[in-house]
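Structure, as C-alpha coordinates:
As you look at this complex, bear in mind that one protein chain is not there, while each of the others sits in place.
Moving on, here comes chain A:
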Amino acid sequence: MSSPAALRRSPLALLVVLFLGLCFTGTAYAALQPSAAPGTSAATMSAEDVAAGKKLFLGNCATCHGTNGEGVDPIGPSLVGAGAAAVDFQVSTGRMPLPAPGVQADRNASQVKFSEEEISQLAAYVDSLGPGPDVPAAEYTDLQGADIAAGGAAYRTNCAMCHNSSGTGGALTRGKYAPTLMGVEPQHIYEAMLTGPQSMPVFNDNNLTPQDKENIIAFLKNMEEGGNSYGGAGIGSYGPAGDALFVWTLGIGTLIALAVWIGRKAA
(Lines give C-alpha, C1' and ligand atoms only; values in the text may rest on other atoms or scores of the structure.)
Protein backbone atom coordinates (compact mmCIF):
# COMPACT_ATOMS: atom_id res chain seq x y z
CA MET A 1 0.00 0.00 0.00
CA SER A 2 2.82 2.37 0.78
CA SER A 3 4.86 1.58 -2.35
CA PRO A 4 5.11 4.52 -4.78
CA ALA A 5 3.49 2.50 -7.55
CA ALA A 6 0.46 1.83 -5.42
CA LEU A 7 0.23 5.48 -4.37
CA ARG A 8 0.33 6.49 -8.00
CA ARG A 9 -2.82 4.52 -8.66
CA SER A 10 -4.69 5.94 -5.70
CA PRO A 11 -7.62 8.24 -6.55
CA LEU A 12 -5.95 10.92 -4.48
CA ALA A 13 -3.12 11.01 -7.03
CA LEU A 14 -5.44 12.60 -9.57
CA LEU A 15 -6.20 15.39 -7.13
CA VAL A 16 -2.52 15.89 -6.40
CA VAL A 17 -1.73 16.06 -10.11
CA LEU A 18 -4.56 18.54 -10.62
CA PHE A 19 -3.30 20.64 -7.73
CA LEU A 20 0.25 20.61 -9.05
CA GLY A 21 -1.06 21.44 -12.50
CA LEU A 22 -2.88 24.47 -11.17
CA CYS A 23 0.16 25.55 -9.16
CA PHE A 24 2.52 25.37 -12.10
CA THR A 25 0.19 26.56 -14.83
CA GLY A 26 2.12 28.96 -16.89
CA THR A 27 5.58 27.41 -16.49
CA ALA A 28 6.12 27.33 -20.22
CA TYR A 29 4.63 30.72 -20.83
CA ALA A 30 6.85 33.01 -22.77
CA ALA A 31 8.57 36.08 -21.45
CA LEU A 32 6.95 38.64 -23.66
CA GLN A 33 9.05 41.54 -24.78
CA PRO A 34 7.76 45.06 -24.90
CA SER A 35 7.95 46.78 -28.24
CA ALA A 36 8.60 50.41 -28.86
CA ALA A 37 5.16 50.92 -30.38
CA PRO A 38 2.78 52.16 -27.72
CA GLY A 39 -0.58 50.47 -27.53
CA THR A 40 -3.67 52.31 -28.49
CA SER A 41 -6.35 49.93 -27.38
CA ALA A 42 -6.40 51.39 -23.89
CA ALA A 43 -7.43 54.67 -25.48
CA THR A 44 -10.25 53.14 -27.49
CA MET A 45 -11.41 50.89 -24.68
CA SER A 46 -13.38 52.43 -21.84
CA ALA A 47 -12.46 52.35 -18.18
CA GLU A 48 -15.28 49.84 -17.65
CA ASP A 49 -13.62 47.48 -20.10
CA VAL A 50 -10.35 47.76 -18.21
CA ALA A 51 -12.20 47.06 -14.98
CA ALA A 52 -13.99 44.07 -16.51
CA GLY A 53 -10.65 42.87 -17.87
CA LYS A 54 -9.11 43.16 -14.44
CA LYS A 55 -11.89 41.03 -13.00
CA LEU A 56 -11.29 38.37 -15.65
CA PHE A 57 -7.56 38.60 -15.08
CA LEU A 58 -7.85 38.12 -11.32
CA GLY A 59 -10.11 35.12 -11.85
CA ASN A 60 -8.12 33.36 -14.55
CA CYS A 61 -4.57 34.62 -14.88
CA ALA A 62 -3.42 36.06 -11.57
CA THR A 63 -2.34 32.69 -10.13
CA CYS A 64 0.67 32.62 -12.43
CA HIS A 65 1.02 36.21 -13.58
CA GLY A 66 0.48 37.91 -10.24
CA THR A 67 -2.44 39.99 -9.03
CA ASN A 68 -1.06 43.05 -10.79
CA GLY A 69 0.38 41.21 -13.78
CA GLU A 70 3.84 41.58 -12.31
CA GLY A 71 4.61 37.88 -12.86
CA VAL A 72 5.33 35.05 -10.45
CA ASP A 73 8.85 33.80 -10.69
CA PRO A 74 9.42 31.20 -12.17
CA ILE A 75 5.95 30.07 -13.23
CA GLY A 76 4.57 33.09 -15.05
CA PRO A 77 6.28 36.09 -16.64
CA SER A 78 5.41 39.69 -16.02
CA LEU A 79 2.77 41.05 -18.38
CA VAL A 80 3.73 44.68 -17.94
CA GLY A 81 4.42 45.86 -21.47
CA ALA A 82 3.18 42.62 -23.04
CA GLY A 83 0.51 44.58 -24.87
CA ALA A 84 -2.86 43.78 -26.33
CA ALA A 85 -1.39 41.85 -29.28
CA ALA A 86 0.21 39.27 -26.98
CA VAL A 87 -3.01 38.79 -25.01
CA ASP A 88 -5.08 38.41 -28.14
CA PHE A 89 -2.58 35.91 -29.61
CA GLN A 90 -2.21 33.79 -26.49
CA VAL A 91 -5.86 33.70 -25.45
CA SER A 92 -7.66 33.53 -28.79
CA THR A 93 -5.45 30.68 -30.04
CA GLY A 94 -6.29 28.70 -26.88
CA ARG A 95 -2.70 28.73 -25.58
CA MET A 96 -3.66 30.62 -22.44
CA PRO A 97 -4.90 29.92 -19.87
CA LEU A 98 -2.40 27.08 -19.96
CA PRO A 99 -4.24 23.78 -19.42
CA ALA A 100 -1.18 21.94 -18.09
CA PRO A 101 2.48 22.72 -17.54
CA GLY A 102 4.75 21.53 -20.32
CA VAL A 103 7.70 22.58 -22.42
CA GLN A 104 5.46 24.64 -24.62
CA ALA A 105 1.88 25.93 -24.77
CA ASP A 106 0.08 24.29 -27.67
CA ARG A 107 -2.34 26.02 -29.99
CA ASN A 108 -5.77 24.71 -29.17
CA ALA A 109 -8.46 26.43 -31.18
CA SER A 110 -11.24 24.32 -29.66
CA GLN A 111 -10.31 25.33 -26.12
CA VAL A 112 -10.68 29.08 -26.32
CA LYS A 113 -12.08 30.01 -22.92
CA PHE A 114 -13.28 33.53 -23.54
CA SER A 115 -15.50 35.40 -25.94
CA GLU A 116 -14.02 37.99 -28.28
CA GLU A 117 -15.34 40.73 -26.03
CA GLU A 118 -13.79 39.20 -22.94
CA ILE A 119 -10.47 38.82 -24.75
CA SER A 120 -10.49 42.48 -25.74
CA GLN A 121 -11.30 43.42 -22.13
CA LEU A 122 -8.41 41.29 -20.89
CA ALA A 123 -6.20 42.90 -23.52
CA ALA A 124 -7.33 46.36 -22.45
CA TYR A 125 -6.42 45.55 -18.86
CA VAL A 126 -2.98 44.15 -19.72
CA ASP A 127 -2.36 47.10 -22.02
CA SER A 128 -3.19 49.45 -19.15
CA LEU A 129 -0.34 47.91 -17.12
CA GLY A 130 2.25 49.27 -19.53
CA PRO A 131 2.45 50.15 -23.21
CA GLY A 132 2.98 47.21 -25.53
CA PRO A 133 2.28 46.22 -29.12
CA ASP A 134 -1.34 46.59 -30.08
CA VAL A 135 -3.60 44.28 -32.06
CA PRO A 136 -2.77 44.95 -35.74
CA ALA A 137 -4.92 47.25 -37.82
CA ALA A 138 -7.25 45.41 -40.19
CA GLU A 139 -5.52 46.93 -43.22
CA TYR A 140 -2.47 44.74 -42.55
CA THR A 141 -4.36 41.50 -42.16
CA ASP A 142 -6.84 41.74 -45.02
CA LEU A 143 -4.02 40.84 -47.48
CA GLN A 144 -5.27 43.40 -50.01
CA GLY A 145 -2.43 44.35 -52.37
CA ALA A 146 0.11 42.15 -50.62
CA ASP A 147 3.17 41.00 -52.57
CA ILE A 148 3.31 37.21 -52.34
CA ALA A 149 6.75 36.93 -53.95
CA ALA A 150 8.31 39.49 -51.57
CA GLY A 151 6.54 37.72 -48.70
CA GLY A 152 8.10 34.43 -49.80
CA ALA A 153 11.58 35.97 -49.85
CA ALA A 154 11.13 37.45 -46.37
CA TYR A 155 9.61 34.19 -45.12
CA ARG A 156 12.55 32.13 -46.35
CA THR A 157 15.07 34.44 -44.69
CA ASN A 158 13.29 34.94 -41.37
CA CYS A 159 10.86 32.10 -40.75
CA ALA A 160 11.55 29.02 -42.91
CA MET A 161 14.41 27.68 -40.78
CA CYS A 162 12.02 26.92 -37.92
CA HIS A 163 8.59 26.75 -39.54
CA ASN A 164 9.66 24.75 -42.65
CA SER A 165 9.73 26.11 -46.19
CA SER A 166 6.07 25.20 -46.64
CA GLY A 167 4.94 26.51 -43.24
CA THR A 168 4.21 23.13 -41.71
CA GLY A 169 6.41 23.65 -38.64
CA GLY A 170 9.43 21.81 -37.31
CA ALA A 171 11.33 20.64 -34.25
CA LEU A 172 13.39 22.79 -31.89
CA THR A 173 15.54 21.69 -28.95
CA ARG A 174 14.35 19.61 -25.99
CA GLY A 175 10.80 18.92 -27.06
CA LYS A 176 10.00 22.45 -28.13
CA TYR A 177 8.77 22.95 -31.65
CA ALA A 178 7.77 25.59 -34.15
CA PRO A 179 4.06 25.00 -34.80
CA THR A 180 2.50 24.69 -38.21
CA LEU A 181 1.29 27.96 -39.75
CA MET A 182 -1.34 26.31 -41.90
CA GLY A 183 -4.86 27.25 -40.92
CA VAL A 184 -3.78 30.03 -38.57
CA GLU A 185 -5.70 33.32 -38.63
CA PRO A 186 -3.75 36.14 -40.37
CA GLN A 187 -4.19 38.30 -37.28
CA HIS A 188 -2.60 35.64 -35.06
CA ILE A 189 0.38 35.21 -37.41
CA TYR A 190 0.85 38.96 -37.35
CA GLU A 191 0.66 39.11 -33.56
CA ALA A 192 3.14 36.25 -33.21
CA MET A 193 5.70 38.11 -35.33
CA LEU A 194 5.06 41.29 -33.34
CA THR A 195 5.26 39.80 -29.85
CA GLY A 196 7.52 36.76 -30.18
CA PRO A 197 5.63 34.19 -28.10
CA GLN A 198 7.58 31.47 -26.25
CA SER A 199 10.74 30.45 -28.15
CA MET A 200 9.98 32.66 -31.12
CA PRO A 201 12.02 35.84 -31.51
CA VAL A 202 10.36 39.21 -31.93
CA PHE A 203 10.13 40.77 -35.40
CA ASN A 204 9.35 44.37 -34.61
CA ASP A 205 8.18 46.88 -37.20
CA ASN A 206 11.73 48.11 -37.82
CA ASN A 207 12.84 44.60 -38.72
CA LEU A 208 9.80 43.49 -40.72
CA THR A 209 7.61 46.45 -41.61
CA PRO A 210 3.83 46.00 -41.33
CA GLN A 211 3.80 45.63 -45.11
CA ASP A 212 6.49 42.89 -44.91
CA LYS A 213 4.38 41.08 -42.34
CA GLU A 214 1.30 41.30 -44.53
CA ASN A 215 3.34 39.97 -47.47
CA ILE A 216 4.51 37.01 -45.38
CA ILE A 217 0.95 36.21 -44.33
CA ALA A 218 -0.20 36.46 -47.94
CA PHE A 219 2.56 34.03 -48.93
CA LEU A 220 1.46 31.59 -46.21
CA LYS A 221 -2.17 31.82 -47.30
CA ASN A 222 -1.04 31.19 -50.86
CA MET A 223 0.81 28.07 -49.66
CA GLU A 224 -2.28 27.00 -47.77
CA GLU A 225 -4.29 27.16 -50.96
CA GLY A 226 -1.77 24.91 -52.69
CA GLY A 227 0.33 27.67 -54.24
CA ASN A 228 3.43 25.48 -54.00
CA SER A 229 1.72 22.24 -54.97
CA TYR A 230 2.71 20.61 -58.21
CA GLY A 231 0.37 17.66 -57.97
CA GLY A 232 0.42 14.39 -56.14
CA ALA A 233 0.03 13.73 -52.46
CA GLY A 234 1.82 16.36 -50.37
CA ILE A 235 2.15 13.95 -47.42
CA GLY A 236 1.91 16.89 -45.08
CA SER A 237 4.69 18.81 -46.88
CA TYR A 238 7.11 17.73 -44.18
CA GLY A 239 9.88 17.45 -46.75
CA PRO A 240 12.15 14.61 -47.83
CA ALA A 241 12.15 12.79 -44.47
CA GLY A 242 8.39 12.32 -44.47
CA ASP A 243 8.31 11.37 -48.13
CA ALA A 244 11.09 8.82 -47.67
CA LEU A 245 9.42 7.29 -44.63
CA PHE A 246 6.19 6.89 -46.57
CA VAL A 247 7.82 5.38 -49.65
CA TRP A 248 10.07 3.07 -47.65
CA THR A 249 7.27 1.74 -45.49
CA LEU A 250 4.94 1.22 -48.42
CA GLY A 251 7.51 0.15 -51.01
CA ILE A 252 9.62 -2.12 -48.83
CA GLY A 253 6.46 -3.60 -47.30
CA THR A 254 5.13 -4.50 -50.76
CA LEU A 255 8.50 -5.98 -51.77
CA ILE A 256 8.64 -8.15 -48.64
CA ALA A 257 5.10 -9.39 -49.28
CA LEU A 258 6.03 -10.27 -52.87
CA ALA A 259 9.24 -12.01 -51.78
CA VAL A 260 7.29 -14.14 -49.29
CA TRP A 261 4.79 -15.07 -52.00
CA ILE A 262 7.53 -16.02 -54.48
CA GLY A 263 9.33 -18.15 -51.87
CA ARG A 264 6.27 -20.14 -50.81
CA LYS A 265 5.55 -23.52 -52.32
CA ALA A 266 2.33 -23.78 -54.24
CA ALA A 267 -0.42 -25.66 -52.47
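The rule we apply is simple: a contact is a pair of C-beta atoms (placed from the backbone, for glycine too) under 8 Å apart; a residue touches a chain by one contact, two chains touch by 3 or more; residues count from 1.
Everything below uses one rule, namely that contacts and distances are computed from a predicted model.
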| item | value |
| --- | --- |
| Protein that the absent chain corresponds to, by UniProt name, given "Branched-chain amino acid ABC transporter substrate-binding protein", "Cytochrome bc1 complex Rieske iron-sulfur subunit", "Autoinducer 2 import system permease protein LsrC" or "4Fe-4S ferredoxin-type domain-containing protein" | "Cytochrome bc1 complex Rieske iron-sulfur subunit" |
| Identified contact with the non-displayed chain, of A:Met45, A:Val87 or A:Ala154 | A:Ala154 |
| Residues of chain A (touch criterion as defined above) contacting the omitted chain | 30-31, 33-36, 153-154, 157-158, 161-162, 170, 172-173, 176, 178, 196, 198-204, 206-207, 209, 212, 226, 229, 231-234, 261-262, 264-267 |
